[in-house]
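So that we are looking at the same thing, I have put the structure below in structure tokens.
Only one protein chain is missing; all other protein chains are in place.
What follows is subunit A.
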Amino acid sequence: MHEVRATMAGSVWRVEVKVGDTVEIDQEVVVIESMKMEIPILTEKAGRIKALHVAAGDFIDEGDLLVTIE
């Protein structure tokens, strides 16, 4: 099990994956918007998306859980 977390505070701009998708290492799964910049959030491990914990528009804090991969 691998948890993908927010690298900084901001809001969710795009969620790029669905539950059940398989992902590679370093794949973009969520894009955060903060300080008017797009912040891509990448996976550190390959696997299958087990759960999405955020949706576009949600405000998030640094360290918040975004996606769970199994």
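FYI, a contact is a pair of C-beta atoms (placed from the backbone, for glycine too) under 8 Å apart; a residue touches a chain by one contact, two chains touch by 3 or more; residues count from 1.
By definition in this document, contacts and distances are computed from a predicted model.
**Q** Suppose you had to identify the omitted chain by its UniProt name; would it be "Heavy metal translocating P-type ATPase", "Acyl-CoA carboxylase subunit beta", "Sugar ABC transporter substrate-binding protein" or "Cytochrome b"?
**A** "Acyl-CoA carboxylase subunit beta"
**Q** For the chain that's not shown, point to the residue among A:M1, A:M35 or A:A55 touching it.
**A** A:M35
**Q** Residues on subunit A that touch the omitted chain in the whole complex?
**A** Touch set of subunit A with respect to the missing chain: 7-9, 34-40, 61-62.
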